[in-house]
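Removed: one protein chain of the complex. Kept in place: all other protein chains.
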Amino acid sequence: MSRSVVSEIRRNHINELLRKGARMDGRGPLDIREISVETGVIDTAEGSARVRYGDTEVLAGVKMAIGTPFPDTPDKGVLTTSMELIPMAHPDFESGPPGGDAIELARVVDRGIRESGMVDVGKLCISPGEEVWMCFLDIYAINYDGNLFDAAALALVAALKTATVPASNFDKGEDFPLPITCLPVTVTVAKIENTLIVDPTFDEEMVSSARLTVTSDENGDIRAMQKGKSGSFTVDEISEIVDLAREKGEGIRKIIG
Amino acid sequence: MSRSVVSEIRRNHINELLRKGARMDGRGPLDIREISVETGVIDTAEGSARVRYGDTEVLAGVKMAIGTPFPDTPDKGVLTTSMELIPMAHPDFESGPPGGDAIELARVVDRGIRESGMVDVGKLCISPGEEVWMCFLDIYAINYDGNLFDAAALALVAALKTATVPASNFDKGEDFPLPITCLPVTVTVAKIENTLIVDPTFDEEMVSSARLTVTSDENGDIRAMQKGKSGSFTVDEISEIVDLAREKGEGIRKIIG
Amino acid sequence: MSRSVVSEIRRNHINELLRKGARMDGRGPLDIREISVETGVIDTAEGSARVRYGDTEVLAGVKMAIGTPFPDTPDKGVLTTSMELIPMAHPDFESGPPGGDAIELARVVDRGIRESGMVDVGKLCISPGEEVWMCFLDIYAINYDGNLFDAAALALVAALKTATVPASNFDKGEDFPLPITCLPVTVTVAKIENTLIVDPTFDEEMVSSARLTVTSDENGDIRAMQKGKSGSFTVDEISEIVDLAREKGEGIRKIIG
Amino acid sequence: MDSDIVMVDEKGKRADGREADELRPMKIEAGVLPNADGSAYLEIGKNKVLAAVYGPRECHPRHLQDPTKAIVQCKYNMQSYSVGDRKRPGPDRRSVEISKIISEALESVILTELFPRASIDVYIEIMQANAGTRCAGLSAASVALADAGIPMRDLVPSVAVGKADGKLLLDLNKEEDNFGEADLPLAIIPKTDEVVLLQMDGHMTKEEFDAAMKMGVAACHQIYEMQRDALRRRYSVTEEEEVEE
Amino acid sequence: MDSDIVMVDEKGKRADGREADELRPMKIEAGVLPNADGSAYLEIGKNKVLAAVYGPRECHPRHLQDPTKAIVQCKYNMQSYSVGDRKRPGPDRRSVEISKIISEALESVILTELFPRASIDVYIEIMQANAGTRCAGLSAASVALADAGIPMRDLVPSVAVGKADGKLLLDLNKEEDNFGEADLPLAIIPKTDEVVLLQMDGHMTKEEFDAAMKMGVAACHQIYEMQRDALRRRYSVTEEEEVEE
Partner (left out) sequence: MDSDIVMVDEKGKRADGREADELRPMKIEAGVLPNADGSAYLEIGKNKVLAAVYGPRECHPRHLQDPTKAIVQCKYNMQSYSVGDRKRPGPDRRSVEISKIISEALESVILTELFPRASIDVYIEIMQANAGTRCAGLSAASVALADAGIPMRDLVPSVAVGKADGKLLLDLNKEEDNFGEADLPLAIIPKTDEVVLLQMDGHMTKEEFDAAMKMGVAACHQIYEMQRDALRRRYSVTEEEEVEE
């Protein structure tokens, strides 16, 4: 996400359009691209989803196994989130272990899931201190055209929502749906000059000075946030973004609800 | 094995000779270099062998220890093969973890041993699901002048054939010979222009377009194969190579038999 | 410690001064810089010390946990020493896993502690073969101006001397002082042209041809040595250095005694 | 090897209803990823595979550059959830070997000498695995290369021939593979029937081997037709789109 | 979340005696390391943090060079003994993320365009940790940058606002953090109150969030004063020393 440079001409074009309230792909500043969500796409996964935000495409899969809990949470299942920016998804992505961008993405998506209590990990204990369900939440970027935060978060939420705990495979009784308590939704807003835009494309990300990612729940409460890039926001802008994220989040929630 | 380039003059010389049915070192196309096999060369190993194919020299050692079996084969010992192309062996080899060439070599040699059932892993179980013999099969290229596949495979077969299970060291009764069922032999054929040659040297490997490695057993049956390099073989050539490998393999088997 | 080069002028200046028995910072050849030792500087560590030799500054911390002993020493606690040359400490130090210099430093400091029997590891056994105290001895170079060997060794000795075994945290009875038997002290002598100097600065290390590090105990006996760099010592020089190290060591021992 | 398991019934049908020499149902789509220079999606049985091509582009790292031709760098990757037990992300020894032999097979058909110093990068992602992923990946990759407009002598269809219950069976699925006695993945250049990828493990007589090669080559020609169909569909769709504009 | 734990007593005092909006005792010293171009030592509560700056200097590795400006590379590192259970040396995912957001926050105030192709390297070492180390590290780092004479628009004070027992509490210590319901670290440019670092996890209503932002910004101004004091002390000491010579 760092090597690419947008040409000066394209940069100017994006800026000029935005001053008139328009974007390259015809959207208004606060419009989100068409979202598509397909679940159950991977038979070998306990839950899976393929999500598109325009040309950005992400695949998330949930695998489960039995393991030992952490000593400080002996009666809780374990969630582990990873994100891979595979080189298939963009000419700038390289092979190798996850770099800073992929790690930040995984951690921000993970916090949205974890802090909202979306997965009821208390119900994933088999035998306290000994056996709990380990959930591996793996996300692959398939095609990157901006806003991986929101696409990755939505793919993972959709995969979890439709996941089944494979208890019978492990002789632990009948399979049951992964216990879900709520549907956190993540919305990212970027700042270009002094305009706030929702769901930035790759080119818009390159031109933007700062980004704010907000995860909110059904009540409109805030569960996680992450500011990115070396620009800044005013306190008022932040408050406005949070409201935007809560409002837009409600719409997105309906897609997977 | 990738950085070296053979000069145009040498390449032409090899090609011209071969068109007359001759090779740089005086061999005919289907002749194998002089093979020497010494076993029991490493006191600290449970079995060992030093094998030379002309100037290509390889050292193989077998170490054994007690470990837990894989869950899906609870009553079977475990074989693990590694190959190191140490920088001592050739100016192109570099320090560091095994690269693609070393990994392919180890896996092809391993398949020959494993698929032929040479080691009777069923007799390497001490207590089902709990304790089995782990066999570490480690091969080091000492000097590389082509055809590491065959030299490595022969060194490992000779080391295994003469290996002793060190049961008394682990208070598991008396030592006994590693249970061996057959002697798979590996023969590699390379293609230069339209000529097939057996046991290529380094220069011949550089000039060749494709390679086929075939492991066969006492009955002349095929146990493993691996085609290499970006050239191709016709179906007829492959059939011819398989026959060659079975015939040459019989001769080599007598050396270690 | 390898990339830096001292300018020819500075090199000549150091050499000329030394021929007159003087050093850049006013010391005589056998003088040690002012040493400061602060212990108990890290609350989260079981023992800690911050040591300065002039501008060279080092931080050592001891952490303890319960673990399983090595099979060949079932009734002994375990010591593990690491040294990090963090990039904060010198413009030549780079991020990443410890390189050759850091590994040599850690191993030499470790040998001084281990071979002197300073820590009575026999008293760190909780249940033979099952539970012993693991001691992690971690040293960070904070500012590097030469002679890390002596500063690191002294910081670690001071940290160990003041360490407490946190038994109560692990429900293993009352806390008790880490059992200490002696105070090994490490002294490094460098050779510049034919002069021996004690406690070299960074510039002096760069100019020196060889280094000898000697760890001695209260009785003046030798516990560990390490020669470094590509120069040489005569046998007589070595004998002289050992005497110097024993004598200087006694003085340093008083600081932490 | 367990004699209770029957791979082929008395009528010569396999458990999934296939004949001995029948491929699993297969589907190929070209041009599925917007960013890549070429791409393809392939399903065969329960395998789901994506292939993407970037290049010819600057070769990175530089020391791999060849002044006489482009190098072909394939990375085969199994996604963590593609198999029964979760696979740890990142390359393992198996995927390193598969990447190498697929690179070699593709290099045999690409006109690499047209692009000195360049790299042609091929990425194969196994989304869902059910035996035969290396062949599925290679078949998909050659379609992706064609979609990228890389000049090639031909496509490279690939399939494995197996042996189970003492019988040669085309294109083993996972259940068959688990009890199989041999596996022989191969890939050919259909125009000439040259073999560019070949591996074998297990136990085959020479006669079985010759028969297996024959069965594999024939099946490659079937796959070749499906590869060409996918490219034709892709091309005609593009034409229509262009007409619409 | 355990209702027996009382974070704030009936008089509004916290367990360590602080008011809800009170910082822990804080101490900053600039210029503590001889080798670094700039450095600072900072204590806040039981946190002990060192920051050092090298640069502007040649950017290494080269492919990271930017021809239009300096890049800011921060490495945040927790020393192994700084926490309850020994931390394995080397970077983990948490420290990679923190290093990234601190780099971005610092870049927002450094006049990087003055030093094309250069690197400004910032090292933060956590010697002792007790909640709030990323904010402590960032506050220290910006003092170290000033000490190094790097041209900046302003300093960057940073602090976290927490929520525990349903109440907003400034600058949580470890005990409070363990039972906290939310944490919101932030950093500002005091001259303009622009926010350059912001994270949140936990559970806050919009109203709580707005109040927390207010509390955090106000506390940053307090820290800003201490940062400026540290630099003034450093500067005056240097002057005295220079006079003495």
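All chains are identified by letter, namely A, B, C, D and E, in their written order; residue positions are counted from 1 within each chain.
What we mean here is this: a contact is a pair of C-beta atoms (placed from the backbone, for glycine too) under 8 Å apart; a residue touches a chain by one contact, two chains touch by 3 or more.
These figures come from a predicted structure and were not determined experimentally.
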Among shown chains, those touching the left-out chain: B, C
Listed residues C:S7, C:S95 or C:T234, member touching the removed chain: C:T234
Omitted-chain contact residue, chosen from C:L85, C:A155 or C:V242: C:V242
Chain C residues touching the omitted chain (full complex): 100, 103-104, 106-107, 111, 114-116, 212, 219-235, 238-239, 242-243, 246
Absent chain, residues of chain B that touch it: 41-45, 48, 55, 57, 59, 61-63, 65, 82, 84, 86-91, 95, 97, 136, 138, 140, 142-145
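In this text, only the chains that are shown with their structure count from here on.
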Chain D and chain C - chains in contact with each: none
Chain located farthest away, centre of chain C as origin (C-alpha): D
Same-interface partner of C-E, chosen from the options B-D, A-D or A-E, over half of the pairs matching: A-D
Identifier of the chain whose CA centre is least distant from the whole-structure CA centre: A
Euclidean distance of C-alpha centroids - chain A vs chain B, Å: 48
Separation of chain A from chain D, taking each centre as the mean of its C-alpha atoms, in whole Å: 32
Residue numbers of chain E (touch at least two other chains): none
